[in-house]
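All protein chains of the complex are present and in place, except for one that has been dropped.
Our next item is chain A:
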Amino acid sequence: MRRGISAVAMAAAIVLGVTACGGSGSDDTSDKGAAAKDPAAVSGTITYWDTSDAKNEAPTYQALIKDFEAKYPKIKVNYQNVDFGTVEQKFKAAAQSGKGAPDVIRTDVGLIPEYASLHYIAPLDGTAALSDTQDFLAGPMNTTKYEGKTYGVPSVTDTLGLLYNKDIFAKAGITAPPTTWDELIADSATIKAKVPGVAGTYVNPDSYFLFPVLFGEGADLADPAGKKVTINSPEAVKAVTEAKKIYDTSSLKIDFASAYDNMQTSFKTGKVAMLIQGPWSVGDDLTGSAFQGKESNLGYAPVPAGSTGKAQAPTGGHDLAVYQGSKNLDASYLFTQFMTSSASQQTIAGKNGTLPTRTSAYTPEVLKNQTIAGFKPIMDTARPRVALPQVGSLFTPLQQEYIKILQGKSSVQDGLDAAAKEFGKLLPGYTVQ
């Protein structure tokens, strides 16, 4: 009840604040339209937190900011690159106290519900930040929604796919990448038999990489509509049993302390034939002996399907969000709009090889990039994750139990039951079977 009151108070405060800024408006709609009417009049300084790779990707964003400042000479953008791994805690600490928080932040799509539920980021419906919304791909656009409102603007998108080494497939006599998990197991056996010293895959024990298997059986972490924890449902058990089977039969043994690095090294040096991976890893793959100078050796395919026949992987990527407490909301909206425009997205895609979120940005020029061309059809298999503020917290217990299952320390059912119990503690009001 008290929380409800404070939410109302906050909404009132925001409306008052916007009115004060906009000045001329007399009714709600013209308030918000004020900035859009005359963007050239907006002035001030805004801070932008970028989480892109500081060495390879950031220069593209910095160049775009120069263009933005040229277009809107009265707005100055203070660019800061923040490490992706620590940005969540940094932003939350700054956002909570109101000191040192950025005006615009590039955020992982999975964090939108958390930030929105904590009131850190502003709803963007009807603001200048959102323009041409029907041009956005449905998957990335879905990641920006929380409780019916839009809290972000999609900037780049990605999903998991199956990357494979064409040379190894040719040596093993496999003509097409596997389309089901069982085919992946069979292909791995063929590869193991025909190409000595090469394993089928390298399972990533991070629970994010479990999603394609879960989705393939129609399972998910929880069901927000029915307020139920579903991680120990029969479908989920079936999915994790399959994942365990893949690990036991087809994968190199995981080094749990350095799983991601070892997985990448094994793939790019040709010790492993296929990986479930995202487009972000391709740049690294191309530096390895198996792909250096022969980019065409890298094959792209959708993730294999489960017994439901559906191949699905989580939608990833980044959205731009505006800090609710920004002192310069109008400039922040304009900046967000500029950075997510089709033209900007084409520049980013061309330079960084990341996938745009607008249909119009997939120009023939952009599709010349092999990673983008390879992943574009795979994006059709992407679906959003369950939009819960606690999703970040749910990953930890799931991952711990998943690792126990992979290590053979607990059975699939026991492990998932334990994870479900932990989920129940984190999701008040949810029933655990």
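As a convention for this text, a contact is a pair of C-beta atoms (placed from the backbone, for glycine too) under 8 Å apart; a residue touches a chain by one contact, two chains touch by 3 or more; residues count from 1.
Keep in mind that, in the parts below, contacts and distances are computed from a predicted model.
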So which of "Sugar ABC transporter permease", "Carbon-monoxide dehydrogenase small subunit", "3-isopropylmalate dehydratase large subunit" or "Prolyl oligopeptidase family serine peptidase" is the UniProt name of the chain that got left out?
"Sugar ABC transporter permease"
Residue among A:Gln324, A:Ser341, A:Thr354 or A:Thr381 that touches the chain left out of view:
A:Gln324
Of the listed residues A:Asn262, A:Thr315 or A:Thr371, which contacts the missing chain in the full complex?
A:Asn262
Per the definition of touch given earlier, which of A:Gln62, A:Ser131, A:Thr241 or A:Ser393 contacts the omitted chain?
A:Ser393
In the whole complex, what residues of chain A lie against the chain that is missing from view?
2-3, 6, 9-10, 13-14, 17, 89, 92, 95-99, 101, 114, 117-120, 205-206, 252-259, 262, 265-266, 323-327, 389-397, 399-401, 403-404, 407, 409, 426
